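Note that one protein chain of the assembly has been removed; the remaining protein chains are unaltered in position.
Right after this comes subunit A.
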Amino acid sequence: MDENTQSDANNDELILQQQRQIEKEISETTPLVSDKQTISTLNSEYNDDAVYCSKVKNLAEKYISLRKTRPDGNCFFRAFAYGYLEYLVKNKDDYEKFRDLVQKAKDKLVKQGFPELTLEDFHDTFMDVIDRVAPSENNEENLQELHKLFNEQGYSDYIVVFLRLMTSGQLQEEADFFFNFIEGDCTIQEFCHQEVEPMYKESDHIHIIAICKALNANVRVEYMDRADGDKVMAHDFPEVNKPNVFLLYRPGHYDILYPK
């Protein structure tokens, strides 16, 4: 009995050690957001897989390139924020509305009960990034700045935290509606505490719907998995609007897409 527990404890440590090792390897080899790559680079990941290869081909008919994001559980929020800001830098009117929305988001969240003490650091950093890439005559420079900031952990993760909190705020504001979408017998608040607010927790439809609503964004997700067929499946959030952010979803992971 003693021996078993001893080995349980050792197993715990081994599991955690292995997790940390994997995380370390990922962070050393994969940037938070990569440079643009051609769609065909995906083929190297699926060299002999007929289903995936035909889907990559289909994807390449619609998209010219992609940026890969680090697979750390935050990839949806990082990809979404990067893609949306790239769009906003080039669309001044929408940028102004967005800036105003984020500016006001802090007070709104505090009113909902989020702690101002910790919230404001994340808000300040996000506002700082938004201001540093404000649309100007030299957008090329802004986009370079955006890329640089998103690859600095200090900025990049702070943005992810703030978006997670905004998502949580939106879900709780419309708890009666979103309650229908969660599985199991937890409340929306419990769901937010366990699946939305903590870093590294993966995102699902419900996160996407909520953050799109909170930030007036329109996201198209192209689903690419082993399911039958030779085409990727597009899904728009919300369904009625023209998308301004394009993401590739492969089971457990999101990257950023650039349409032709």
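Going forward, contacts are C-beta pairs under 8 Å (C-beta built on N, C-alpha and C of every residue); 3 or more make two chains touch, one makes a residue touch a chain; residues count from 1.
The rule is short, and it goes like this: contacts and distances are computed from a predicted model.
When the listed names "LTO1 maturation factor of ABCE1", "Ribosomal RNA-processing protein 42", "N-terminal E2 ubiquitin-conjugating enzyme" or "CASP-like protein" are checked against UniProt, the chain not shown comes out as "N-terminal E2 ubiquitin-conjugating enzyme". Within the full complex, the residue among A:80, A:114 or A:150 touching the omitted chain is A:114. Checked against the full complex, the one of A:38, A:103, A:144 or A:194 touching the unshown chain is A:194. Touch with the chain that is not drawn comes from one residue among A:88, A:161 or A:211, which is A:161. Of the residues in subunit A, those that touch the hidden partner chain are 1-2, 5-6, 8-9, 11-13, 15-16, 114-115, 117-119, 121-122, 152-154, 157, 161, 164-165, 193-194, 197-199.
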